[in-house]
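I'd like to ask you about the structure that follows.
Only one protein chain is missing; all other protein chains are in place.
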Amino acid sequence: MSVRVGVVVFPGTNCEFDVQYAVEQLGGRVELLWHGEDSTKGVDAIVVPGGFAHGDYLRTGAIARFSPVMRAVGEYARSGGPVIGICNGFQVLCEAHLLPGALQKNAGLKFMCETVALRVETTSTALTNQARVGDVLRIPINHFEGNYVCDPRALAQLRAEDRVILRYVDNPNGSLDDIAGICNAEGNVVGLMPHPERASDVLLGSSDGVVLLKSLLAAATSRATLLV
Amino acid sequence: MAESPNEQPLHRRLGMTDEELAAVVEELGREPNHLELAMYSVMWSEHCSYKSSRALLSRFPTEAPWVLVGPGEGAGVVDIGDGLAVAVRIESHNHPSAVEPYQGAATGVGGIIRDVFSMGARPIALMDPLRFGSLDDARTRYLFEGVVSGISGYGNSVGVPTVGGEVVFDDTYRGNPLVNVFCLGILPKERLVLARAEGPGNLAVLLGSATGRDGIGGASVLASASFEAGDEAKRPSVQVGDPFEEKRLIEACLELLDAKLAVGVQDLGAAGLSCAASETAAKAGAGMDVDVARMAKREPGMNAVEAMTSESQERMLAIVEPSNLEAVLALARRWEIRAAVVGRVTDTPRFRIFDGLFDAIGVPGENPAPPIGDDAPSVTSDAPAIADVPVESLGDGPLYHRPVARPASQDALQAADPGPQLRDKFPPGSDLSGELLALLATPTIADKTWVSRQYDHQLFLNTVAGPGADAAVLRVKGTAKALALSTDGKARFCRLDPRTGGRLVVLEAARNVACSGARPIALVNCLNFGNPEHPEVMWQFSEVVEGMSEACGALGIPVIGGNVSFYNASGDDDIHPTPVAGVIGLIDDLRRRPPTASLRDGDDIVVLGSIRPELGGSEWAAVVHGLDGGMPPAADLDRARAVHELVASLVRDALVAGVHDLSDGGLAVALAEMAIAGEVGIRVELNFDGCTPAEGCFAEPASVVVCAVNPHETAALCGAAAAAGVPARVVGVAAGDRLIAKGAFDVALADATHAWRDAIPALMSGATP
Amino acid sequence: MPAFHAHVEVTHLPGIADPAGATVERALPALGYKNVAQVHIGKTIRLVVDAPDAESAREQVQEMCERLLANPVIEAYQVVIS
Partner (left out) sequence: MPAFHAHVEVTHLPGIADPAGATVERALPALGYKNVAQVHIGKTIRLVVDAPDAESAREQVQEMCERLLANPVIEAYQVVIS
């Protein structure tokens, strides 16, 4: 039985089918989770994908955070379920206080779509458990608001608890401490700006994201076995 | 201005001529009222009616067995097999972008996307052929920056990747930038719908944004008359795009069509509801009653003229059987979009507008807004129409055979061949290194990453080759196929000789597509010209259409759609004739990534085609040396076809490791671009019969392609070329860290890379209005 | 030269659509605020400008608005100097 990954869909989300495609290529199954429904449908892992939930109006993720589905996602996360926020999904998880900090406009004040190098910093998380510390992955970013900020205490804590999971080798957007992705204290909730699903096929130029997606499926598998 | 516009009669203020008014009076058998006149004026505008161009556009070849929908619908549609079809459309948003670059470009993107999903296709790719004045001008930088961020802001957010485009900088566009947008969508063949209001009793449901006063008369005011920067009176026509609304509209409309809840869908573009409602009815041979009271309005106190001609963005009209209405309204609620029954299909051949009738006679559907004017009396069921015209007449605008005259200056222009002067200045033995570096740094040739990195070009996981490639290549998931797309324009060539230029535009787009291994299956065009009331402009237009038609005919490419934009001028000067072609190619079996425009260390470099000393209109002559006369390169259509077929087959058979066509800047620039991409130098000899070294380097002959080849395959490649009757010549190898052409140039790869890569960012840093 | 604090508010011109405001307005009822209407979102710019007097500070800031801070085609702006 393949694991079931829930992919959250807000109005304005646009990467849900890409995540679905990439997960299915690796043998996972996908269940779309509509923002208006207060349920996680018993899935084994959840992805909050990229896009422009509610048009990114007011502030990225600000409105999406109040969707009924996010209540369910919050509970799921607190129960230890793997939850990955990619790009806009990262922004939503920060707004929902499932992860610390916030994402601001890129330092260059321009949208950036390009492939960047990322260094894996820690592997005890739902998204990096199949990778090795020090691996350098080439994965696309695609955002206007990817400039990570948090207060000095939160940063000290992220560092002390080894919760910065990915750093930019060459910081493209001004992120504090070159942060490209972080996790919560338990490692089951992860947010990152780069799009692993966009680096999941050599035909498209890179398959460096596969190790991250496989980590997600591994986390989903252990969740599934745990609950059996 | 001699007289104040208010002293003019109404029809002239609306941009109609006295003759056009007379035609309306004859059609109606009476004087039109204000609302009727307003509708005729927008529907009969140049932008909507193609009154100056229709007669000439019929020359395009439009047929092929795989064409499902040709010109005249929201988008052209071709069958690509496997039960799939693609819908394609290109449009200009030049004048709005000159007034407000961000919103002008953004709403251009929104409009073209609606055209594509109105056919039932999911929009999956955008391209943006752009033209501006030269970048040393502060206003041009402001326009360039604003247009690019508008495309980025809308396209990224609505969720359609921008996979390629063009940017050309030329003083001819200083006061009138060209913002063309191309969109491609994909659909299961059975979802194809045409915008037809079939079936009397069916309901017309307006979906999407509330109607505001923005863009009123946009079609007639902005797109159809001469236009000067800083014209305050026209500013209220600017509209603000809402990509989030459009994203929900796309999803709702596609779901609606999947569930077969609509018999037809039509976007509201130029001329707003007047156009959408009357056109869908006329095409179905039916009539339509519209009730403006049912329209959701963004502002209080809007009148019927405003409601019917507003060009507010993000609106669609769906034709729905009454039994499906509840399901349609439920679907709209799920996607959080407004839905209001604003019309009803009738069996009279009339287009009638009412204010409040539908509530009086109990037409179903919510009434989202109070009737126009808060104190409007309640309407009875026998209330008279506030407009009543024959439905066909709105779309049946005047047809003009405008005078055509070859410009008196054309002979002198063509006689001003830059060749002799440049041969004197750069005799054999001249060091051309500085010339090459200068060319690489001209903004038209320089790296466009500053632009393309602002665009999401990867969404949907289809983009096999994106910005930077000769053609964008998109895989078609679920099949072995891929699509190749290229948009190209060659205005300088068209100015020198519009017939040949028209051919060259088609050849370049088709050649780019061939470089990805595809065969061309369709073409769309966006024809950007000056004032059609100038006989010289109409001559250019007619010649360009002829040249494009000849090339399409010879290459077997059907034209499935297009767009005409007239009245592009800076002050009194018409822009250079600027046709842009978008060619769609099909790759039947994409097994691996197609070769890129780059070299690998150790590759042989082979030039396919004939290098001739053709400098007229070249970037080197015109931009670097300011010599912009002469004749454009020859456009031999048989040779083009042979080269395209050869190159496509070499790519398919994986005989080449890298491939790039010769275009702006000539052979030297093509080689330098490949070297920069491959991070390796070249050692070549560029001596060709009848050419000085400078001509060999910088001339821009058509139908030439550079290949990078594993030396083991060189003989096979040359053999294939000989069999195809295409000259092939090994000019050197990829090696080292310098670009060396014996007796011509010797440049460090790092310097070439720097010149090419940093030119636009350097010009744009500190860019301000 | 004395320094003046300028506070600029940039809003949409009347009649120009405000998609961000409309979206927030649509979202509020779900959060329990059913009594809110006419939501408009704009921009503020605060800056400090050296000028001989308040009047000249205002003139300069107004000029900056026309040229850079606002787009007069679709936006209105208000300048307060203190």
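As written, the chains take the letters A, B and C, and residue 1 is the first residue of each chain.
Rule of thumb we're sticking to: a residue touches a chain if its C-beta (ideal position, glycine included) is under 8 Å from a C-beta of that chain, and two chains touch if they have at least 3 such contacts.
All of these numbers come straight from a predicted model, not from anything done at the bench.
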Residue among A:Lys105, A:Arg138 or A:Arg167 that touches the chain left out of view: A:Lys105
Identified contact with the non-displayed chain, of A:Asp18, A:Asp44 or A:Glu95: A:Glu95
On chain A, residues whose C-beta touches the chain left out of the figure: 58-59, 62-63, 66, 94-95, 100-102, 104-107, 109, 147, 149-151, 174
Sites on chain C contacted by the missing partner chain, in the whole complex: 1, 3, 9, 11, 21, 24-25, 27-28, 31, 33, 35-51, 60, 64, 67-69
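Criterion: only the chains that are shown with their structure count from here on.
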Contact graph of the chains (line, ring, star, complete, other): complete
B-C or A-B - the one linked by more C-beta pairs in contact: A-B
Residues of chain B whose C-beta touches two or more other chains: 242, 244-245, 336
Multi-chain contact residues (two or more partners), chain C: 19, 23
